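In this view, the complex is presented without one of its protein chains, the others remaining in place.
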Amino acid sequence: MNAANYLYVSALLFTIGAVGVVVRRNAIVVFMCVELMLNAANLAFVTFARINGSIDGQIMAFFTMVVAACEVVVGLAIIVTIYRSRRSASVDDASLLKR
Amino acid sequence: MNISLTLLMALPLLGAAVLAALPKTNAVLAKQIALGSTILVALATISMAIGFERDNINLQYVESYPWIPSFGINYAVGLDGISLVLILMTTLLAPIVVLAGWNESQNGRWSTKTFYILILVLEMMAIGVFAATDVFLFYVFFEAMLVPVYFLIGGYGTGERSAAAVKFLLYSLFGGLLMLASIIGLYVLSGAQGGHTFDTQALSQLQMSSTTQNLLFLGFFIAFAIKAPLWPFHTWLPDAADSATPGTSVLLLGVLDKVGTFGMIRYCLTLFPEATKTFTPIIITLSVISIIYGAFLAIGQKDIKRLIAFTSISHFGFITMGIFAMTSQGHSGATLYMFNHGFSTAALFLVAGWMISRRGSSTISDFGGLQRVTPVMAWAFFFAGMSSLALPGLSSFVSEFLVLVGTFTRYPVAAVVATFGIVLAALYILIPVQRALHGPTTAGNENLSDLTLRERVAIAPVVVIILFLGFYPSPLLKVINPAATHVISQMGFSDPAPTQLGGK
Amino acid sequence: MQINNGLVYLIALPLAGAIILLLAGRLADKWGHIFATLMSASSFAVGLLQLSQMLARPAEERAVEQKLFEWISVGSFQVDAGLLLDQLSICFVLLITGVGTLIHIYSISYMSHDKDRRRFFAYLNLFIAAMLLLVLGNSFLNLYVGWEGVGLASYLLIGFWNQKPAYATASKKAFIMNRVGDMGLSFAIMIAFASLGTVSFSGVKEAVPQASTASLTAIGIMLLVAAVGKSAQFPLQAWLGDAMAGPTPVSALIHAATMVTAGVYLITRSNFIFDAAPTAQLLVVIVGAITLLFGAIIGTAKDDIKKALAASTMSQIGYMILGAGLGPVGYAFAIMHLITHGFFKAGMFLGAGSVMHGMDDEVNMRKYGNLRKFMPITFVTFGLGYLAILGVPPFAGFYSKDMIIETAFNAGGIKGILLGSAALLGAGLTAFYMTRVMILTFTGTPRWDEKADPHESPILMWLPMVILAIGSVTSGFLLSRGDALVHWLEPLFAEHGEHEELLKPIVVTSLALLMVAIGVAIAFLKYSRSEVSRTAPEDVSILTKIVRRDLLQDDFNEALFMRPGQALTSTLVKTDEIVIDGAVRGIGSAALSSAGALRASQTGFVRSYAALILIGAVALVAAIWVVTK
Partner (left out) sequence: MTFTAPVLNYTILSPMLIVLAGALIGVIIEAFVSKAFRPLVQLILTIGTLLLALVQVFRIRESESVTAAMGSVIFDGPGFLLQAAILIISIISVFLIADNENFTALAAAIPGSPEEHESIQQGNKVTEVFPLTLFAVAGMMLFPVSSDLITLFVALEMLSLPLYLMAGLSRRRRLLSQEAALKYFLLGAFSSAFFLFGAAYLYGYSGDITFSGIRDSVVGGSGNDIFLLIGIAFVSIGLLFKVGAVPFHAWSPDVYQGAPTAVTAFMAAATKVAAFGAMLRIYYTVFANAQWSWTPLLSGIAIITMLFGSFVAIAQRDVKRMLAYSSIAHAGFLLAGVIALNKAGLAASIFYLFAYGVATVGAFAVVTLVRDSAGEVTDLNRWTGLGKRSPWVASVFAFFLLAFAGIPLTSGFIGKFSIFSAAYESGAKGVVIAGVLSSAVAAFFYIRVIVLMFFTDSHEDATTVVIPSVLTRITVIFSFVITVALGVYPSPLIDFINKFATFIR
């Protein structure tokens, strides 16, 4: 199978994630879309590792996962706090700061 | 190295420092210290002027220390005839302004001492801007000067003072930033041709394409044209003069605006001779427009301070025309004009200021018949007006005539049109003279008091200088001539030989 | 040329007087008038001394010079503050200081009730100094200083009672119209420097032979413009009538005897230019001829005694300008007429002042009448002046005016006939309006206001009148005896060849006297035989109305200059505010509103921010694709 196809999949996933961030309102879902984008990048890393025959890309993927996990911790903390304050997880409700 | 110039600049700063250490409450002491410092500076300048070698065309009192060596920036100062004359004007005007505007600071937002600190800082920067021989140093003073003036207008002025201050600052900053772009251009060019430098002499040797030269020239010129101010960049001036205190106006129109015309000589002409030649027709046209336009607007004003501001626009038109006429008469005349304009505007503004503060109004029609009520004040105003319309026998005549004659030999049409300005000058002076001084004494003016001794002492030196230089301008001309001729010959110009009309 | 270091005192004395009186303020109120008179008299004495020295020298060496100091020196533009006293200027010096001193004396009494008398004398001294500088300066630029100096003094003196708005306006008008003329002088100096390289009289004179006619014509025309402004000639004549707002001694000194004749001096002084510029010279005679008629016509309808005399002055200076424009042969006659006119016109003005003194400052002649009984000295002196101005032999005017008429006829061709006829017609008109003045003032029945208390003036006033009257009688005869003045001035002017005579002198004289007789007769018929009404009749022809409105000179100036000027001014003021400042403010508000619009892009919704990033990303990729394509 052509390695390029994996790249297309990765690009597709990235796009889905990016569009998801823009169109979804629930903060958790938005955040999951970001995770999807990160994983799309991971897929690209792994694919390139395969293409280039080096292991660096795979290492990068592991790092990404760890970092993503950290991000989840911080992100959920923020989202939960704001949910508790506002009783809403919609990102559109948090729009006091503008102009 | 002779450090006279640095010491001269340090003097007002020292005065400002002493003032800063004073308690706020002692306003009189603050005034006295300010007066003392400015007088000291004036005396120091006079002694330097006496030591100045008139026939030496090289810069004198030269100092140069590295300031930011990695950019090739030096703290470099020096004097030629032109800058000496302008510094002399600045330092002579400063004590007069302090003495004349003794109570100007009392309606301010801040204390008296702040007012005088700002004045002294401004004086120091004015000396610096005229003395700088490093373009970067010049620019630093050029821009930094705006700050004290801004606070002087906005903090101690009247009426729409903050709006006027902002307008002044924005106009000037805009011009300054254009100049900054040009300075950066020069800097980069000099880097490509033998090392970064800001030395005026070295920069004048740069090779550049005519397009580059034209663009860089415009950056400088627009900045100076705003400052001078030349039509159509003038609209900040009436507002600023309207709002500022008379003393501030004197410093603004008399000193600060001269930086514009001085800059044209020192930077536009010397650094960009070719571009100067390209743009001269346009600039001469703008000058002539300024002369006539400023005069007409002055005639149309109802407020005395705005009127004086517009007369200055007309006068700056003469100065610019003289500079770009590229004849020794035009050039010397323009420099002399700068000096004379300083004093004649000072006289006008100071006396107008006294009239306004007594009457509580600056509308010309509120006055009337002052000659019978306050004869000395009326005489002072009349004298100032005569000086402004360049009556022969007063100093401004010499300079105005030199500019006209110098321009005529190269640009007769411009000179002829500009000469119509002298008729308009008669109108814009005599109309307010008639309304304010003549006629029956109008209601509200009956009990105005005449000039006090302090005010008489303040205006006396101005009157003496105007009269003296009207009959005997040689001391100044002898200082100016070598420098002016030097600039012109560097540009590759010489005075046109007498030519007959229509051949023989 | 000889050096004489005494010339400066001529100017310095009255100048010192002016400065001291102005600076001393009220302290000098008690003695100021005497001091000023002494200063003027001392200057006259210095003038006499100079004359005596001058007479002692041979004709070619009479001119003396004094260099005071280097005035303006830039490049090739070198002007020294220098004085020149030659045969021409000594005439003026004596006239100015002599008549000036008399008028000082007169004013002591005339102004004795004015609390600002000291200031008046300071101005008078200032005027004397400036006028002396005008005639003594050795270059056009020095002359210019005096030229504007007398303008200033005239402004100050016309507006001496400037608490009256009309008087203040009159002084302003005079100054501004003079400035128009001064502009001409500026142009002349500029052209002279640009084409001849010098502005001194001697320098220009030397350069004339090498100069092109175009240059000289241009200089000449511009000098004429200057002369027209200062001497109230057509078309810059309108200020002179209004200038009568000043105290009467001022009118006598400045607006009759001396300042207004400065134009004649200028043209005579620049004879070497006009001689070489026929076109300019032609313009000079045209201006002179028009003005002499113009002034005379205006004079016929004036009821204000001073304005009638002013119109007469205008007309008489027209004669002088005409004479000066007739070339070498005419200069001396112009000067002669100038001197005789100085005597008789000053005398008449002082007479008018004396009348006003007695008539509670009334100037309307329709409210005079039969004053000869009450003011005999005034009547006699005024009458002698009257005879002089008419040109009745052997009074002064006869000698000088007759010569000018004669020379005009001799100018040759149509030009000569036209000019001569104009001059003749002017003589007739002069006779008419002057007779009218005499009749209305001194004869007939009294038509006085109640407050009037006609009486003869005190000695300080009538003495100068008497002296001037003596001058009016004798000066013409003395100056023309053996062509004294002509020979005196000869070294200054070019040789003039013999002209063919169109008319024999005796014919011209007879014609002139005939015209005078006709003028006098008409005036008698019109005013002496019927009762004069106290108000000017309204049912008069349109022509009379026009003449009463000074031939519409003010309407013309208003329509052509003042109103358009005012409209232009207010338009420009609005333009400045709306267009230029408006553009700047427009940029400011446009920046603000665009900032407001951009600010709205910050919606506060995090999703729109993300969308912005996404769009940015797409745009960036697209741009990279475009750039690297």
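All chains are identified by letter, namely A, B and C, in their written order; residue positions are counted from 1 within each chain.
Note that in this section contacts are C-beta pairs under 8 Å (C-beta built on N, C-alpha and C of every residue); 3 or more make two chains touch, one makes a residue touch a chain.
None of the values given here were measured: they were computed from a predicted structure.
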*Of the chains you can see, which ones touch the chain that is left out?*
A, B, C
_For a quick check of understanding: of B:191, B:281 or B:492, which residue touches the chain that isn't displayed?_
B:191
*Taking the entire complex into account, which one of B:52, B:174 or B:471 touches the absent chain?*
B:174
*With the full complex in mind, choose from B:80, B:143, B:199 or B:400 the residue touching the hidden chain.*
B:143
*Could I get the residues of subunit C that touch the absent chain, sorted low to high?*
588, 591-592, 594-596, 598-599, 602, 604, 606, 608-610, 612-613, 615-617, 619-621, 623-625, 627-628
*In the full complex, which bits of subunit B touch the chain not displayed? Write them out.*
66-71, 109-110, 139-144, 146-147, 151, 154-155, 161-162, 165-166, 169-170, 173-174, 177-178, 180-181, 184-185, 187-188, 191
*asked:* Contact with the hidden chain only, please: which subunit A residues?
replied: 7, 10, 14, 17-18, 21, 27, 30-31, 34, 37-38, 40-42, 44-45, 47-49, 51-54, 56-57, 59-60, 63-64, 67, 70-71, 74-75, 77-79, 81-82, 84-86, 91, 94-99
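Throughout what follows, only the chains that are shown with their structure count from here on.
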*How many angstrom between the C-alpha centroids of subunit C and subunit B?*
37
*Which residues does subunit B have that touch at least 2 chains other than itself?*
none
_Multi-partner residues of subunit A (at least 2 other chains)_ = none
*Within the complex, which stretch of subunit C touches subunit B?*
22, 25, 69-77, 81, 141, 144-145, 147-149, 152, 159, 162-165, 168-169, 172, 175-176, 179-180, 182-183, 186-187, 189-191, 193-197, 210-215, 218, 568-570, 572-573, 576, 580-581, 584
*Which positions of subunit B touch subunit C when the two form their complex?*
171, 232, 234-235, 293, 296-297, 299-301, 327-329, 332-333, 369, 371-372, 375-376, 379, 386, 391-393, 397-398, 401-402, 404-406, 408-409, 412, 415-416, 419-420, 422-423, 426-427, 430-431, 433-434, 437-441, 471-474, 477, 481, 484-485, 495-504
*Mind pulling up the subunit C residues that touch subunit A in the complex?*
599-600, 602-607, 610-611, 614, 617
